[in-house]
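Only one protein chain is missing from this complex, and each of the others stays in its spot.
To keep things simple, chains are lettered A and B as they appear, and every chain counts its residues starting from 1.
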Amino acid sequence: MKQRGRGMACMWYPIGFTVMANPSAATVKVNTDGTATLLTGTVETGQGALTVLGQIAAETLGISTDDVHVVSGDTDSTPMDTGAIASRTTYVTGNAIVRAAEAAREILFESAAPLLNVKPDQLEARDKRIQVLGFPSRSISIGEAAQHSESVVGHPAIGSASYNPPTVALDPETGQGKPFNTYVYATQIAEVEVDDETGEVEILRIVAVHDCGTAINPMLVEGQIQGGISMGVGFALQEEILFRDGVQVNPNLTNYILPTSLDMPDIEVELVDNYDPTGPFGAKGAGEPTAVPTAAAIMNAIHDAVGVRITSLPATAEKVMTAIMEQRGAQEQRA
Amino acid sequence: MLVQLKVNGELRSADVPPETTLLKMLREDLGLTGAKLGCDVGDCGTCTVIVDGESVNSCLMLAAKANGHDVTTIEGLATSSELHPLQKSFEELGALQCGFCGPGMLMSAKNLLDKNPEPSVHEIRDALSGNLCRCTGYTKIIEAIQDAGRAMTGAGAAA
Partner (left out) sequence: MATTVKDVKKAAEALETNKDLTTPAVKPVTLPRDNPVVYPLTLPESEARLRTPAVGQRASRPDGRLHGLGQTKYIDDLTFPHMIHAKILRSEHAHARIISIDTSEAEAMPGVLATLTGREIPVNSFGPTLQDQPVLAAEVVRHRGDGVAAVAAVTEQIAADALEKIKVVYEPLPAVFDPMEALKDEIKVHPPASNIYASKVIKKGDVEKALAQSDHVFHRVFRTQMVEHVPLEPHSSIALWDGNGRVTIYSSLGRITLGREDLSRTLKLPQSKVRLVGTIVGGNFGGKNEITNEPILALLSKKTGRPVKCTFTRGDEFISSTIRHPFIMDYKTGVNKEGKILARKIHLVLDGGAYCSWTGTTIGKGSILAPGPYEIDNLHVEAYAVYTNKTTTGAMRGFGAPQVCFAYESQMDDIATKLGIDPLEIRLRNAFSEGSASPTSQVLQSVAVKESLIQASERFGWEDRPR
């Protein structure tokens, strides 16, 4: 007979390396037509980092995402980056980019100010124009400002900067300190159906609500959450490297089971409305947290459905069935 | 041995050792690197192409077996002026992340929509079950296939 159950799990996860310095550097160059190039030492690993980093540069310069060309992944031409690891890219590399873009923007303001008869700190960059604060009609295009800066003033609009999250080393005896500058939080709730005659678990539905600070690109954050959940589902129910005397028994995709399109449930994603003032435009990060609470939510749902507490992963059908039988046996003994 | 076949509408040929798979011939002899090598034993689907109207794991097919047949790869989907509706939907809805499963996934999707223009979600999941993806959880891929299906039948794409 199939029994339904639901379970929730919440989690917290840090951004960046534990205490250790993990800087990122960036360079932003504004072209004489108002488009720009961003140089970053990170490498696109599928999560959409280059798109998000381009958006951050674009926002700082007041231009559109499409106006920024992102160059990455070459130690000859891109500045150092600690890497796409520890969910740090949006936050650490993003902050480096904000500072680099601000430096380039400052050069534009310095050059544009005399043309608009104001001081540089009375200007803002917005909607592809450098305009006077409070008097937006007094403006020149970013392209004009960049051209003027390069060819008349003789100061090309290039900015470089780096960023490293501030931390406090952990006491070696008590572990007390400030290992990370910021954290993200999330809750996932799973609804499952457990067949109490075979131990098979089917996931019917997962609701995921994640905090990532400002979502620079909500479409990409959703993608990360959905992908992270699929790794969580595999971790919960299917994946396992089996060893026998030091030899892997299943080093192939025939016998190492991971979620296919048929194993994934409908996923509903929502983002918490949050803003972290230490992050670029309030953003924190999303890469790893998405894969953290899924297995726990599923185990709690199994517990709710059939009353068994699975204490080791993965919760294969055999394991669930064994637990159900043990529980029945114990109940019969008590009766 | 000489293998001759039609690839994306063009007659192509190459001289390959007899044990060469169709995947290897496409990637190394014909310069079509869209189809990928993910496992070489037909488990992951990244090598999926369409042969005579059926989707096939090209790592499991000998190039010799494809001699004289009609092969469509990812490179044959777009024209010089237009994306295939699947490619358009995948792009707009952010369906792919690292993209490695993309060519195989798109060929399986095309094969499905060519035969079943208005598939249910379950039918889509079933058609994709041989294409593994580690990045996306399949959610946006399924949405994009539904979107493309609607566009192709003229039912109008979702916003």
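Here are a few things to note about the model shown:
FYI, a contact is a pair of C-beta atoms (placed from the backbone, for glycine too) under 8 Å apart; a residue touches a chain by one contact, two chains touch by 3 or more.
Nothing here was measured: the structure is a model prediction, and the numbers come from that model.
When the missing chain is restored to the complex, the residue among A:L115, A:V132, A:V207 or A:A317 that touches it is A:V207. One of A:M11, A:V92 or A:V306 touches the chain omitted from the figure, and that residue is A:M11. Which of A:N117, A:T174 or A:Q333 touches the hidden chain is settled by the complete complex: it is A:T174.
For the chain left out of this panel, the touching residue among A:A86, A:A146 or A:I324 is A:A86.
Counting the whole complex, the residues of subunit B in touch with the unshown chain are 8, 12, 17, 19, 27-28, 30-41, 43-44, 46, 73-75, 77-83, 86-87, 90-92, 94-96, 98-103, 106, 132-135.
Along subunit A, the points of touch with the absent chain fall at residues 6-14, 17-19, 41, 43-46, 48, 50-51, 54-56, 58-59, 62-66, 70, 72-76, 80-86, 126-128, 168, 170, 173-180, 182-189, 191, 205, 207-211, 213-220, 228, 231-232, 234-235, 239-241, 243, 245-248, 250-253, 256, 258, 268, 270, 272-278, 281, 283-284, 287-289, 291-297, 299-300, 303-304, 309-314.
As a working rule, only the chains that are shown with their structure count from here on.
Subunit A and subunit B have centres, each the mean of its CA atoms, that are 29 Å apart. Within the complex formed with subunit A, the residues of subunit B that make contact are 39, 41, 43-44, 93-94, 97-100, 124-126, 128-142. Note for the complex: subunit A touches subunit B at residues 45-48, 219-220, 222-223, 226-231, 252-254, 258-262, 264, 267.
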